[in-house]
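With one protein chain withheld, the remaining protein chains of the complex are depicted in position.
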Amino acid sequence: MLLEGSWASQLDDRAIGEDIFALAAEIYPICRSITGDGVRETLRRLARHVEIIMHEVPTGTEVFDWTIPREWNIRDAYIKNARGEKVIDFANSNLHVMSYSVPVHRHMSASELKAHIYTLPEQPDLIPYRTSYYAENWGFCMTHRQFTALHDETYEVLIDSTLEEGSLTYGEYLHEGETEDEFLFSAHVCHPSLADDNCSGLALLSHLAKRLSKVKTRLSYRFLWAPGTIGAITWLARNEERARNIRHGLVMSCVGDGGGPMYKKSRRGTALIDRAMSHVFKQHWPDGVIQEFSPYGYDERQYCSPGFNLPVGLFQRSQFGTFPEYHTSADNLDFINAENLASSYRTISAVIDIVENNRCFRNTQPKCEPQLGKRGLYTAIGGDKDAPKKSMALLWVLNLSDGSHSLLDIAERADMSFAVIQDAARLLEERGLLVAAGRKAAQDPAG
Amino acid sequence: MLLEGSWASQLDDRAIGEDIFALAAEIYPICRSITGDGVRETLRRLARHVEIIMHEVPTGTEVFDWTIPREWNIRDAYIKNARGEKVIDFANSNLHVMSYSVPVHRHMSASELKAHIYTLPEQPDLIPYRTSYYAENWGFCMTHRQFTALHDETYEVLIDSTLEEGSLTYGEYLHEGETEDEFLFSAHVCHPSLADDNCSGLALLSHLAKRLSKVKTRLSYRFLWAPGTIGAITWLARNEERARNIRHGLVMSCVGDGGGPMYKKSRRGTALIDRAMSHVFKQHWPDGVIQEFSPYGYDERQYCSPGFNLPVGLFQRSQFGTFPEYHTSADNLDFINAENLASSYRTISAVIDIVENNRCFRNTQPKCEPQLGKRGLYTAIGGDKDAPKKSMALLWVLNLSDGSHSLLDIAERADMSFAVIQDAARLLEERGLLVAAGRKAAQDPAG
Partner (left out) sequence: MLLEGSWASQLDDRAIGEDIFALAAEIYPICRSITGDGVRETLRRLARHVEIIMHEVPTGTEVFDWTIPREWNIRDAYIKNARGEKVIDFANSNLHVMSYSVPVHRHMSASELKAHIYTLPEQPDLIPYRTSYYAENWGFCMTHRQFTALHDETYEVLIDSTLEEGSLTYGEYLHEGETEDEFLFSAHVCHPSLADDNCSGLALLSHLAKRLSKVKTRLSYRFLWAPGTIGAITWLARNEERARNIRHGLVMSCVGDGGGPMYKKSRRGTALIDRAMSHVFKQHWPDGVIQEFSPYGYDERQYCSPGFNLPVGLFQRSQFGTFPEYHTSADNLDFINAENLASSYRTISAVIDIVENNRCFRNTQPKCEPQLGKRGLYTAIGGDKDAPKKSMALLWVLNLSDGSHSLLDIAERADMSFAVIQDAARLLEERGLLVAAGRKAAQDPAG
């Protein structure tokens, strides 16, 4: 068992939130893309907290319908005006260069240059984030104010990048539990200086992995820090059989802002992860929104493709594409904070509590109610204001523990938190009124 | 396949609406009943557009629990006052005579006459529509103003009708498709000059049959223009085995007014026709009302009797019995128009598109998403404002095409129109990303 009590309830919120924020801040400046040294450097920083294995997959490797692209790296980039002043400098923001831009170093007219510039006219102070992974191109992203300040003169344009044979890099950590059944956590590592999307998720998963590495668990926990789309596809192509062990999964991104939360269900829709997330939202975060699966989003798209159909959902605070800071320079370290990261962490912890501890029991005195008083059970639950709730939890667990209702089934039907139902079950098991009846009904079948 | 593109979207609404209206107007003056020359004359007019076969079933023939009644015909009818003036003249409106009135020609007092007169006191300018098929009787229908204008004098009353051995007449047209699976359309032909109920349905089905007669279809399409109740019963009694081929069916009446639309589900409730109609309403006509089955209405009562339980629903604009013009002289040619008829026609066409084309596909690259860009699929869907929707349609079709989801399943889950999903499937099939996986799951089983 993972923990004697409920893990979620034991968290020191402030400390964990600050740890995650610090790590997110540390990796925020690094220029990442779907390949390259930025990813490696990021993973090295994360690996100081947990023993992440870095995998390198060579350019040209076929992964299902895709091929690992050439590796992209960038040293410098700028636009200089006729007076030799840098009007745009990569050193100021790695968003200034469109990801996967091919190298360029030329003088060109403003009009030629402008055909390669991307701005956000309606958010004139923000730099957009743009990529061109699969079409050879180069480009600069800048604020619309910078764009309108360009004159009709000749500019020196430099993108000192390389696009060469190399490899795609991803990080992986496996915490082995009592069983081979796995819980997968996955975060994309390919975005440059965007704090919420997804320094937040990368850092949160690192600290979650760190904590799990120190405890005994029933499930095994697999963590992936991989480039979006191509990274998840690569892992699935290299681990096709292993993927069948995944019983629960969460893709995590944008977990540091103050919006949401939202959970998008897996393609299955009624997987245990779907029910557990719904339960945690309902009991602890009623503002949370549960969405049905759709095939657009982050890497749940790959995990939920029909050939895998894994029970993997998406957890976010603000949903991608719906907030003004999304994919702009406003998604910076001011947009996330320790408190939000801590509440995201706590939510995931509560879900782990459920999937670790959900199981079926059998009431040893199933005919009529057992006499609770003579077993000291009324005393055991105390006389405080929570006593009536705890007493109801005892009755619910006794009534439904017929071997076919899991603790989550009971929590749902009783409309009580899993932790309270689990506490009641523990107490009843101690007093001999419950015996384990297997996990069968409490688990998702293999995919 | 019926059509390469979506049929509904190719309609010239104005032209088809005007054609249907013209035909409805042509048959409007004819005095119809459940038997007689009016039905024959009506079918002859309809048969100018499509090769309708006229069936004659002799009086006395037993059809399940019923018997074909004597044939009724009428030449003239009037009420003359003491001065020999016609105060009521059948030539002015065939609603003036209660259908199946036995012949009468006598002088009688106003009080004796009044016992045979039907009016609508709350709609004093309208003539009601009345019948007495199975109880021998005679009667006149008139406006309440005409009724109150009758004096205490002797009237000459004439109904020059015959009720004799003869036959019941119904029309039938079968368009043979690739399979013996049938889509049944049925409209009642027994009402006299009532435009919406049901000249509208008779004319619409004629033009629908005409159009279908010119194209290749997968399903076979059977059209019935038959007297209400006894006509449908007669057809079922004579075609008991053939009826088992009916996979989808619609009874149509009152399809030319501006109300509704409404669809009443078949007794099965979840037949493909029920889902298809619900889908079309939701996507294209959100004001439409879907009703649960009930055993009162038009001939769906017979098709959905427990011994047949066919997947046949009812499509109407305004629902029978709920509008003030219903079964009165106000249900005239002013109450229907070409535009309404065209939108009813378009709705049915959209449903035909669904049942013709609904099937299951299998994604040939089911493991992770295929790379759409390298196949030119982003280009294929264009860059217009519909591109995001079309792109989502591609993702939905790829994600759910596991051999067990039909295109309608996908359209329902994606909350997108069937046509958009079908276009996406066609594109993916062309690019080799989809292969047909049979129709099994996409069809209703035999009844």
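To keep things simple, chains are lettered A and B as they appear, and every chain counts its residues starting from 1.
One rule holds in what follows: a residue touches a chain if its C-beta (ideal position, glycine included) is under 8 Å from a C-beta of that chain, and two chains touch if they have at least 3 such contacts.
Please read all numbers here as calculations on a predicted model, not as lab measurements.
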Exercise for the section: Looking beyond the chains shown, say which of B:Leu120, B:Ala232 or B:Leu394 touches the absent one. Expected result: B:Ala232
Practice task
Out of A:Phe281, A:Trp396 or A:Phe418, point to the residue that touches the absent chain in the complete complex.
Solution key: A:Trp396
Exercise for the section: Taking the full complex into account, find the residue in A:Glu180, A:Glu240, A:Glu369 or A:Asp386 that is in contact with the omitted chain. Expected result: A:Glu369
Problem - From B:Tyr118, B:Trp138, B:Phe308 or B:Tyr378, residue that would touch the chain that is not displayed - result: B:Phe308
Handout entry: Hidden partner interface residues of chain A, rising order
Key = 363, 365-371, 373-374, 392, 395-396, 398-402, 413-414
Handout entry: Hidden partner interface residues of chain B, rising order
Key = 63-66, 134-135, 229, 232-233, 236-237, 240, 267, 294-296, 301-302, 304-309
